[in-house]
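Every protein chain but one is kept in place in this view of the complex.
Moving on to chain A:
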Amino acid sequence: MATLAPPDTTQAVVTAPGTPPPRRKYAHRMYPQWFLLPGAAIFVVLFIAPTFASFYYAFTRWTLFDVEFIGLDNFVTFFTDPQLSKGFTNTLIFGTLTSGLKVVLGLLIGVLLTSDIWARGYLRAVVFFPVLVSTVGVGITFQALMDPYDGLINQALAALGIDGPGWLTDPDLALYSIIAVDVWRGVGLAALIYMAGLVAIPQEYYEAAKVDGASGWHRFRNITLPLVRPATTTVVILSLIGGLREFQLIWVMTGGGPGFASDVLASVIYKQYAYGFFGLSTAGNVVLFVVVSAVILPLFWWLNRKQTDL
């Protein structure tokens, strides 16, 4: 690897300031363009083509064998059917809450674990550990822990004289229990991103602020918070995309139940597919695609704009 010449040098020569974008740039490309073909072919066949096909099938009643065009009926069903529209609102609740909690808790843990505390390396490993465990494993474990009678959580509460609720069996509580588990599982990654952002902040700012008599809170509010903005952007975007698409944890822990109480778009789509409503299921995927795009793209633009304003 040491023999590799830094590619930057050639690039820098070609795009030297002042020179107009020359055609020669392409002639100087390190590899022929047809190297892209295998990757592009896979991408087109497995991703682009199905994506566009799905926009068509979303407007049909589809049995895998016969296709009948039914216009917007699938979308009407999706938003008028109480059990399907419930999945829509739950998705937004799930995405926003998990993302918000991961930002707040991730930042706090990140600050704590970049400060000078005892057993820092060990604690960092502990916080990151849940990220490494399979989601299905996490789901099954917490399903057992949250069992209303035999679960460790309620048995511990009972020892304290508290009558614990049915974490996953109470329809008003099930979604929030899963949100808590998802935050537990994902906060390690958020904290890791924050730690990387925090150690990149030059210590001089803190020293200068200290000299000027800024309190710990002021230093956090006026130095740390603005300067970890890139990390915040990353955490928000990643966790929001993940949260809006979450399926595994919900499916393992409640299957969308009890009743429809913890159904989200992804679990609704999966169930429609299992029921053989392929058109309706595809319409759900289109809705999910539009929702994720409609939430993430403006947010991404807004967060990045704020960043350059600083």
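By definition in this document, a contact is a pair of C-beta atoms (placed from the backbone, for glycine too) under 8 Å apart; a residue touches a chain by one contact, two chains touch by 3 or more; residues count from 1.
Heads up, the rule we're going with is that contacts and distances are computed from a predicted model.
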Exercise for review: Determine which name in "Gluconate 2-dehydrogenase subunit 3 family protein", "Spore germination protein", "Extracellular solute-binding protein" or "Lactate utilization protein B" the UniProt entry assigns to the undisplayed chain of the complex.
Suggested key: "Extracellular solute-binding protein"
Check your understanding: For the chain left off this view, which of A:Pro50, A:Pro226 or A:Gly276 is in contact with it?
Key -> A:Gly276
Exercise for review: Tell me which residue among A:Phe94, A:Phe142 or A:Phe260 touches the hidden chain in the full complex.
Suggested key: A:Phe260
Revision key, fill the gap. Where chain A meets the chain that is not shown, the residues are 1-5, 30-31, 35, 38, 61, 63-66, 68, 77, 81-83, 147-149, 166, 168-171, 255-261, 270-271, 273-277, 280
